[in-house]
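Below is the structure I would like to discuss, written out as structure tokens.
All protein chains of the complex are present and in place, except for one that has been dropped.
Which chain is which? They are A and B, in the order written, and residues in each are numbered from 1.
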Amino acid sequence: MSFPILSLLILTPLIGALTLSLSNSAQLKNKTIFASGLWITTGEFLLSLLLPIFYDKSQNGYQFTEFHTWFDKFDINYYLGVDGVSIPLILLTTFLVPICLLCSWNSIQNRVKEFVIYFLLLESFIIGVFVSIDIVIFYVFFEAVLIPMFLIIGIWGGENRLYATFKFFLYTLAGSVLMLLAIIYIISITNTGNIEVISKFVFAENIQLILFLCFFASFAVKVPMFPFHTWLPDAHVQAPTSGSVILAGVLLKLGAYGFMRLSIPFFEFASYYFQPLIFSLSCIAIVYTSIVALRQTDMKKMIAYSSVAHMGFVTIGIFTLTQDGMNGAYFQMISHGIVSAALFLIVGVVYERHHTRMIADYSGVTNIMPRYSFFFMVFMLSSVGLPGTSGFVGEFLVIMSTISVSVYLTIFTAVGVILGASYMLLLYKNVNFGDVKADIKKLTDLTNIEIFYFTCLAFLTILLGVYPKLLFDMIDASISIGIL
Amino acid sequence: MIDFYSFAPEIFILALILISITFGILNKGVTITINATGFSLLTIFLIFKGHSLYQNSLYSLNTINLILLSKIILSIGSIVFILLSRRPLKNENLFRYEYILFILFAILGSFVLISSDNFLTAFIGLELQSLSLYLMAAFNTKNLNSNEAGIKYFSLGALSSGFLLFGISMIYFDTASFTFQNLDNFSTISEVGLALVLIALFFKVSAAPFHIWTPDVYEGSPTISTLFFATLPKFASLIFLFRIYHELNIPKIDSLHYIFQIVCAISLLVGVYGAITQKIIKRLLAFSSINHIGFMLLAIMSYQYMSEGTIFFYLIIYLITTFGVFSVILNLRTSEGEITLLTGLNGLKASSRSKAISMLVFLFSLAGIPPFAGFFAKFFILSASINEGFYVLSVIAVISSVIAAFYYLSVIKNMFFNESETELLLDNNKLSSFIFISSAIIITLFFFYPDPLINLVDSLFK
Partner (left out) sequence: MFLLGTFYFFASFLVVTCISVIFSKNPVNSVLFLVLAFLNSTFLFILIGAEFVGIILAIVYIGAVAILFLFVVMMLDIQITTLMFNIKRYVPLALLFAGVILAEIIYLTVFKSSKSNISEIVRSSNNTEEIGNVLYTKYFIDFQLSGIVLLLAMIGAIVLTHVYRPSIKRQNIDKQNTTYSKDRIKLVETKSGEGINYNE
């Protein structure tokens, strides 16, 4: 197809941001800016819907490819393309960004124009990561994502935002520079940056191990896996609601996507070699962070830790290196993208009204905000993994695939599911039930906008839970051919 | 017979100096016009007729191209600098025509240094350059800090010149020649002598551990002089270092090669370690420049796997970024004078959007974060050094750039997150606004289209 849809996807938000930044901010009202941002991102979403429509599932490999030479000296090119693995993530991104703008409609009052611009840039860069099939472009977008996120957390975050945003930036950067070295080494050996070509190249085994660890450093921080996860709770707690949504919804997936797209196809031997390491780290992540989540008093922190646990499922699933495990992990990624984003929105709703995130400050909310409690329940149950919601399918497939690898692994992941249920239910109980506190009474129920986006998210959750084939159709072929 | 024609650029600058001395007494402003025009003519001449200069020389074609390209960059840089210097000097009540003379002398010294074919000429060129730099550091005679900077720079610089001269004399003792070519058969004495020469050059480019003067001199000197120290003379010295490294085939001499590697590693680390705790902008920039020198030494060492285009890409990006950063800083003043502390940048985003965003671009580019040209600049160097087999140095380099990201981010934090305490008087000088805005655009553009620049340079070196 000659129509450059992928470049258009990257450029639309970029051009939108540019136009906004050149416009005279004094004359524009905040609402106008938000509205224009919303128009751009909605257009982007509609544009991205073309991808699954025109994507030919029967064919393997990358589609909608675009190729432009970047350097004469190096075989590093502007080479874009998508396959079944990237399309759902692109859709998830374009879907979540308008919601982020919607949910900030009231809560962000100062420097609105910058806010919208940074979100547009962020969207553009994230899509760039998912569509690039040149390793250098991948890295460029992967790094560039940090800049708007750094600013978003740093400008509109909570009291301790500087600490959080610096930690976020430096942790991620420290991981990625090692990946950069590995990338440079790979290019120096293979003389190309093309991911397809590199995937076919077989590296010497000892070199594979080192290169794998370099990539691992970057992706493990991003996912985040157990010892590298400490930036996540800080970043989540300090970020504004919209920041948390995009962070949990999409940014964490970049790491997992990197594992699937780069680490495993490049370093097959090393992937098998490091399986035990990754399994043990993921198990620790699942059990340990679940227990930590149980003890949290801050809602956002609790959900942040639950994210780490859920991403543990994803890494386990990916590194079973089986079709089922991969599928499950991927499903879990998408599901977590929707559900955790929704949960952060849920927290954001009450935080905006009551200005506290402490669980102890809430009780009996269901009496005052019935609609809110309803949506909370839907997402809570989906996060727990109730059959019929999207959370179930992913977890189920991952657990099932672990049996073929190790029974102990199955036990640990199952324990993780139980712990997950316990802290989520605890959170739900403490916030929604009990006596109605005096200051809770003044809270108002969801506005129409909020109902709108919660409905969208809930619809998706249940749709994927009831009809997972929708997603599997898309990814099955790509995962079996492209990655394994 | 001496071939005077090959000295035409130097003689031209000398003529400019003499003209400036004559007219400067009558009218300060006219010296700027004369010299800007003069350097424009020189640039045009070097671009179109440059090759005719070295027709009779013994240099290889690559060396000639290296010399010409460096001279072109230097003279373009001088045009920009001479035009830029007027306003800051006026702001500080320092606008005297002698300052322009010092710039000319320094550029003359740099020209001589770059194109010298023997140690003696190089020494005199370096002295001419350094002497003008000492004077530029001490130019604000009423300011104690400036005096201090001048004296520190002078005394340490004299020490390094002593090393240089001692080294040269040892080499002369051994080989009975000052020229670069005759040094094929090295004995221990030449090796020691060359080590001393290298130390002096490391001092001039402020590579650690010979960097002690840098933060103090950067801080004390008038800001416009600091900009000069950080860019053109340093560029010239680096090119000279590059020539020495390859024409004397230093990689073959193990001891000197190790010295190079160690200095490179220390520069990378000291540059970031020193910068973290700095609260003064110019000191921070000083340490940041030390870190970048580390990268440039790495580039010089892994030259074999790197085209000239990529080395010049790094240097040009560094020059443009530094010009940009300083022209933003020169534009910021409070009622008490120049801003010196990092907290002076607080709330810059609110008071001047274009300056803050340009600074953001420069700092991210210095940190090597895409999508800015600094990323590819570092990328090429790392790629070459990995090919060369400097794994440890590459790891040190990337670790240092992560730490460097921390302090660049804290500057950005001040500009974007903090509220301003004192009101900034925005000195909206059109020229420097033009310079920093165009620098920011160039740096972003070079990320997307680095090829034209690299190919242009590469086409000169075959």
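Everything below uses one rule, namely that contacts are C-beta pairs under 8 Å (C-beta built on N, C-alpha and C of every residue); 3 or more make two chains touch, one makes a residue touch a chain.
Note that the structure is predicted; figures quoted are calculated from it, not measured.
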> The chain left out touches which of the shown chains?
Replying inline: B
>> So one chain is hidden, and I want to know which residue out of B:96, B:252, B:279 or B:353 touches that hidden chain in the complete assembly.
In response: B:96
>> Of the residues B:42, B:108, B:253 or B:373, I need the one that contacts the missing chain.
In response: B:108
> Considering the whole complex, which of B:138, B:164, B:194 or B:415 touches the chain not shown?
Replying inline: B:138
>> Given that one chain is not shown, which residue among B:125, B:309, B:344 or B:450 touches it?
In response: B:125
>> On subunit B, where is the contact patch with the chain that was removed from view?
In response: 2, 7, 14, 21, 96, 98, 101-102, 105, 108, 112, 120-121, 124-125, 127-128, 131-132, 134-135, 138-139, 141, 150, 172-176, 187, 189, 192
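Keep this in mind: only the chains that are shown with their structure count from here on.
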>> What's the distance between the Cα centroids of subunit A and subunit B, rounded to whole Å?
In response: 43
>> Going by the contact rule set out above, which residues of subunit A touch subunit B in the complex?
In response: 70-74, 136, 139-141, 143-144, 146-147, 150-151, 154-155, 161-162, 166, 169-170, 173-174, 177-178, 180-181, 184-185, 187-188
> Of all residues in subunit B, which touch subunit A in the complex?
Replying inline: 307, 309-310, 364, 369-371, 375, 379, 382-383, 386-387, 394-395, 398-399, 401-402, 405-406, 409-410, 413, 416-417, 450-451, 454-455, 458
